[in-house]
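All protein chains but one are shown in place.
Chains here go by letter, A, B and C, matching the order in which they are written, and residues are numbered from 1 within each.
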Amino acid sequence: MTKEELTNYISSTYGSQLKPLDTGRHDPLFEIEPKDLVSVCRALCDDEKVKFNFLCNISAVDTKEKFEVVYNLASLPNKLRLDLKFSMPYENAEIDSVQEVWSGANWHEREIWELYGINIRNHDNLTRFLLPDDWDQGFPMRKDWDAPDFIRMPEK
Amino acid sequence: MGKLKTEEFVVNMGPVHPATHGVCRLMLTMDGEKVVKIEPVIGYLHRAIEKICENRTYPQCIPLMDRFEYVTSMSTNQVFAQAAERLAGIEVPERAEYLRVIMLELNRIASHLIFYGVTAMDLGALTPFLYGLREREYIVDLFEMTCGQRLTYNYIRVGGVSRDIPPQFVPKCREALKIIGDKLRDYEGLLNENPIWLRRTRGIGHLPADLAISYGVSGPVLRASGVDYDIRRDDPYSIYDRFDWEVPVRHNGDCYDRYLLRLDEIKQSIKIIEQALDGLPEGDIKAKVSPNFKPPAGEVYSRVENSRGEMGVYIQSDGTNKPLRVKCRGGSYNQLQALPHFGTDVLVADLVAIFATLDIILPEVDR
Amino acid sequence: MGLIKKVPAFLEPVPGGGIVTTSLEKILHHAQACSLWYMLFGTACCAIELMCTGASRYDFDRLGMIFRATPRQSDLIITAGTITKKMAPRLRKIYDQMAEPRYVIAMGGCTISGGPFYYDSYAVEKGVDHIIPVDVHIPGCPPRPESLLEGCLHLQKKIRAQKLSDWQEK
Partner (left out) sequence: MGDNLGNLELAHVFYWLRDLLLATGLTEPWVTIVTYTALGAMMFGVLALLALFLVWWERKIGGHIQQRFGPMRTGWHGWYQTVMDALKLLQKEDVVVDKRDKFVFFWAPVVCFVAAFLAYVVMPFGNRLIVADLNIGILYIMAVTTFTVISLLMAGWGSNNKYALLGGLRSAAQVVSYEVPMVASILTVIVYAGSLSMVDIVEAQSGLFINWNIFRLPFGPIAFIVYIIAATAEANRTPFDIPEAEQELVAGFNIEYSGMKFAMFFLAEFVNMFTVSAIAVTLFFGGWNGVFLPSWLWFLLKTLGVVLLLMLFRWTYPRLRVDQLMEFAWKFLVPLAFANLILGSIMKYLGWYW
């Protein structure tokens, strides 16, 4: 299955939940509604035609206006790649955990919770792990984050 | 006879422990010698590379990528350069692609040699450790000859490579490959059939394929569990589709298979490098790229197969000369994550063997 | 502290003890310099170079340096690699666990000043001398094994130049 076929297949099968985006530069990128996240992921993982059973990565992005969360999926048997993405406002940012679909999402989500302060629903172990145990300076990966001893590079 | 009542106790393995390859801390709940529960505590090497990258231009990010995974830093160079090229639509010259493949594979061999030595040392054999590092020096010499650094190379740049190889590189490289190929037989003779080695590794730490996939385990560990998946072949990048080589796969998923598979990979890498050396074309080594180039807004997730599995970088660009977001994904991150789910109910000595054969290094986990 | 602190106290009152002390001073410090057992402490990139230095081509053992896994039995800690703010208390603890006389080599840019690349990182300790006293700094990112060996030779020189009176309780 080539990339175009994959895009067509996803658009035709999951068209109601997934909208193609044109910012993806190498692999197909789709936008997803946060409320559909777990069900669509489950379906993508179980769909024999594509079978995205491998979660490569989850990244949160702070675009200075909103948060985006990107899921990079791969299919081991069908050798495909797909990216899913959704955005949400700064206030009360919250997403569902996908670890019931891919157990490996656990630490990626924990990291998002820790560094961005995005709450994860249905996560079994939301505890601090990258930052020091006594960290009290907020969420360092946010763009507006600042700390007394933090040296920022000049903008230019 | 009734079972004796025992009491569980907690042992902290790390952050400074000879067997944790750096600064991983495993909180082990133990029942006598038996490990009942593992809780990895990470972050002792969290250097905020992702945050720093947001404050650097694209070419400035590459040295940071070196430090993100220093054992195979060529592949981290490659994955970032590849992502930036895909974002900006840069074509890489033919010769640069060949040089990249040569360096990537040499680095894979170097990394597997370290694995060989360190694993043997963790299981108590001190001599293979020095043998592995001795042969690695030949490869390090080649890197030093090319880019002047022994460890953090900063060689693969956006649009090509930083400099051409010196004329004596090709003969030296062939010589090194020959030495390593010969010595590989010594290595196998030293450990493969050794009854103690077999008892310590065979059947220990069985990782089932479905668990591995669900936890995102990749690379040699995944292939040792019987999943035939290699990004070099199945999601080809650079020019890997031009060479004739095989993806070694083994099916038991235990420590012994993971160990053997890496030795097999060394042989395949030698094969690839020899073909690449034969086909090395003349020409440019770097496309014209401004050091301050601004890729159009967009996002890309690029991935390569390095010696620890899938090495990926997600870059989102907002059209300026600095990335909006760089997220690095290393193979060790997921392997360490999976460890508590298949590494329990073993003796502490087995845990050391499992940890060693997963080939986890901590900068990849903590970043 | 063992013998080294008690020696002058024993010998000073004895007539002619001063002569013995000076020759003893030389021997004792030579012994320290010749058998620096280093602690296995590697956090990041420099750890690989530390391993290489211990391996066949460079061979730490020539200088009488072997690794010990426990801080109690090591004389030297080579802080190979970045020390983050989370790691810093642990490093201090390890240093405190070591038995005196103990020495520190700060290996690599990260441990000297936070490194050439991490100056604007929120998580990296900018220089290991904020945490423990450093005897020798070795620049490089990572330093070559040769520079590490040279640093060790400098440390030996420094140890040999010490006086027994340096060890007295202040």
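Please note the rule applied: a residue touches a chain if its C-beta (ideal position, glycine included) is under 8 Å from a C-beta of that chain, and two chains touch if they have at least 3 such contacts.
Keep in mind it's a predicted model, so treat the numbers as computed, not measured.
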Original post:
Quick one: which shown chains sit in contact with the chain that's not drawn?
Top reply: B, C
**OP:** Taking the full complex into account, find the residue in B:Q149, B:N194, B:N252 or B:N321 that is in contact with the omitted chain.
**Re:** B:N194
**OP:** Can you work out which residue in C:G18, C:G64, C:P89 or C:P133 touches the chain that's missing from view?
**Re:** C:G64
Subject >> Option from B:A125, B:I273 or B:L339 whose C-beta touches the chain left out >> reply: B:A125
Original post:
What is the set of chain C residues that contact the non-displayed chain in the whole complex?
Top reply: 1-4, 27-28, 30-32, 34-35, 55-57, 59, 61-64, 66, 68-70, 72-73, 75, 97, 99-101
**OP:** Please give every residue of chain B in contact with the chain that is not shown.
**Re:** 9, 11, 17-19, 33, 120-127, 130-131, 134, 190-191, 194, 196-197, 199-200, 347-350, 352
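The criterion applied here is as follows: only the chains that are shown with their structure count from here on.
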Subject >> Chain pair with the higher count of C-beta pairs in contact (A-C, B-C) >> reply: B-C
Subject >> Distance between the centres, which are taken as Cα means, of chain B and chain A, whole angstrom >> reply: 24
**OP:** Averaging only over C-alpha atoms, locate the centres of chain B and chain C and give their separation in whole Å.
**Re:** 31
**OP:** Could you check chain C for residues that touch two or more other chains and list them?
**Re:** 86, 120, 122-123
**OP:** Going through chain A residue by residue, note those that touch at least 2 other chains and give them in order.
**Re:** 131-132, 140, 152-153
**OP:** Write out the stretch or stretches of chain B touching chain A in their complex.
**Re:** 41-43, 46, 48, 50-51, 54-56, 86-87, 89, 211, 213-218, 227, 229, 234-235, 297-303, 310, 312, 314, 316, 318, 324-325, 327, 329, 333-334, 337-338, 341, 366
Original post:
For chain C, which residues count as touching chain A in their complex?
Top reply: 85-86, 119-120, 122-123
Original post:
Which residues of chain C touch chain B in the complex?
Top reply: 40-45, 47-49, 51-52, 55-57, 69, 81-82, 84, 86-87, 90, 94, 116-118, 120-124, 141-142, 144
